[in-house]
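The structure that follows is given in the form of structure tokens.
One chain of protein is taken out of this complex; the other chains stay put.
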Amino acid sequence: MAKTELSRKTKTEIEDSSSLKGTLASVFLLGFFLIITWVGVYSLFISRF
Amino acid sequence: MFNPSAKLKVDRRDGKLAMAHFFVAFTALAIGGLAGLLQTLVRSGKFELPAGIGYYQILTVHGVVLGLVLTTFFIMGFQIAATSKTSGTLTNKQRIAGWTGFWLMTAGTVLAAVMILLNEATVLYTFYAPLQAHALYYIGLTLVIVGSWIDGAAIIMKYAEWRRKNPGQPSPLLTFMSLVNTMMWIVATIGVASTVLFQLLPWSLGFVETVNIGVSRTLFWYFGHPLVYFWLLPAYMAWYVVIPKVIGGKIFSDSLARMSFILFLLFSIPVGFHHQLMEPGIDPAWKFLQVILTFLVVIPSLMTAFSLFATFESFGRSKGATGLFGWVKKLPWGDARFTVPFIGMVAFIPAGAGGIVNASHQMNQVVHNTIWVTGHFHLTVATSVVLTFFGVSYWLIPHLTGRILTKAMNKLGIIQAVIWAIGMTFMSGAMHAAGLLGAPRRSSYSEYGGAAQAAEWIPYQVAQAIGGTILFIGIILMLYIFINLAFFAPKGEQEFPVGEAADEAEKAPMVFENWKLWLGITVVLILFAYTIPFIDLIQNAPPGAKGYKLW
């Protein structure tokens, strides 16, 4: 019982130390910024004659 | 990657060659920065230039010395140092090529500068015909280009030598990247060299009376877009290879870094029409095709963003960071070699977003030739690229002069970058906003006969002058640091940081070194994107245009 817990804990730590979830979140924030900028200027284009 | 020919230090003789480039580059920064300050002051409406100096003359100085001289000289110097460091000391023959190129570029710069100062070439750095400058201005710019080819030949020769001596091995990453940028530059500059040598020079000398405007502009922009990638790629070299070492981490992936550079080689050139979207004489279907190719060149930048975040996160987690963004706190914020280029990276986010807008075919109507565009490239080249070059200077210049970056200079470097970021937020932010309202770029102060719309632009122009003044303080600080590192800093050993790949076991695929393949595809893409519209421009050409000197 204790052994399984220990090994699970180690495994979580290893996963965490090589995780790139922060990177994934960062690039998606960047992606949303690109989309907002583009949509913003596109709506300006649509609204003008 | 074990690299037998990499040396600890760049050889003194190669260091001198690189330093010669940097002296010209930082002289250009001083002159061009002053010109920039004066422009923003004039445009605020609160200041007039003394002694009959023209706004557009100053603007020509600013564009030529910062856009062409500072960038080209810094890049050539950096790439020579990086190649010498990672592939070994240049041979005498290679170094002579480097010096020949350097002196040709310098002579060309002086010639062009003299013609600008004599007010014989107030045509801005884009010299659009039929405004006609003095022939010596065109000859000066030609010498800069030809010099850069000979300078670049040193890098190509060194690369070829390394490959000969290390058969079957992928070349050192920094050498590989320098080589890609040099080759892209040579392919691109063929366009501008053609219009100058075959059209503008004979025309300015009076051998021919008229010039084909459509052809000249298309040849210019065939060069004009890869030019901006020629500025950007050395910054990417530092971001991919140097920054991981500076923070104590690893390059996320050697192979993916090479792949993104190959993509830049392929897609940077056949995209010039996105600068000509508002022009007559080009079929909109061909414009749209080049818009699609322009969007493809966004992809390697998306890859770069991921790699950089991944490098930072992996490093932070190896230091025990937890949570989604805990790694941010582990980064060495007190180190100018990291923090200064990092601010440049952050600036590339709005810069890239604006760039996608600019390239978006009919949406370009909203921003074309408004001061939004000026705001855009002051984020790309004048923040992302230039701050990275400053960050590189903080270790490269002491490395080459046998000195060290002291704690005081390190701190000053960070202050410099913060000042730059504040100044640019004001200036570029105001430029973007005024541009959306329609304020034109490249224009002196004007109330346009009291028009209500023009009055709305003026507060933004005042904000630009405030930003410009803050930026000029940043330039003075940078020049002070440069002089310190070149002449006065304590003697010592400053490291040239070259990162190692996280996946060392994974050898980069040799296909990346197959230049017949990559240059072949580059040429095919260029022919595909340009052949038919270019023939159209020649076959359906209107009568040529005579030269004008309207300044």
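A and B label the chains in the order they appear, each numbered from 1.
Just so we're on the same page, a contact is a pair of C-beta atoms (placed from the backbone, for glycine too) under 8 Å apart; a residue touches a chain by one contact, two chains touch by 3 or more.
Rule of thumb we're sticking to: contacts and distances are computed from a predicted model.
Missing chain, UniProt protein name: "Cytochrome aa3 subunit 2", from among "Homoserine O-acetyltransferase", "Cytochrome aa3 subunit 2", "Ion-translocating oxidoreductase complex subunit D" or "Carrier domain-containing protein". Contact with the chain not shown here comes from a single listed residue; of B:L117, B:V208, B:I292 or B:A408, that residue is B:I292. In the complete complex, the residue from B:T142, B:S268 or B:T370 that touches the missing chain is B:T370. Remark: the omitted chain is touched by one listed residue; of B:A310, B:A417 or B:A529 this is B:A310. For the chain left out of this panel, the touching residue among B:G54, B:P459, B:G492 or B:G520 is B:G54. Interface with the hidden chain, as seen from subunit B, comprises residues 54-56, 59, 122, 124, 128-131, 213-214, 217, 253, 255-256, 259, 276-285, 287-288, 291-292, 295, 298-299, 302-303, 306, 310, 356, 360-366, 368-370, 437-446, 448-449, 451-454, 503, 506, 509, 540-545, 548, 550-551.
Remark: the residues of subunit A touching the chain excluded from display are 20-21, 23-24, 27-28, 31, 34-35, 38, 42, 45, 48-49.
Please note the rule applied: only the chains that are shown with their structure count from here on.
In this assembly, the C-alpha centroid of subunit A lies 30 Å from the C-alpha centroid of subunit B. Within the complex formed with subunit A, the residues of subunit B that make contact are 302, 305-306, 309-310, 312-314, 316-318, 322-328, 349-350, 352-354, 356-357, 360, 362-363, 365-367, 436.
Put simply, subunit A touches subunit B in their complex at residues 16-23, 25-27, 30, 33-34, 37-38, 41-42, 44-45, 48.
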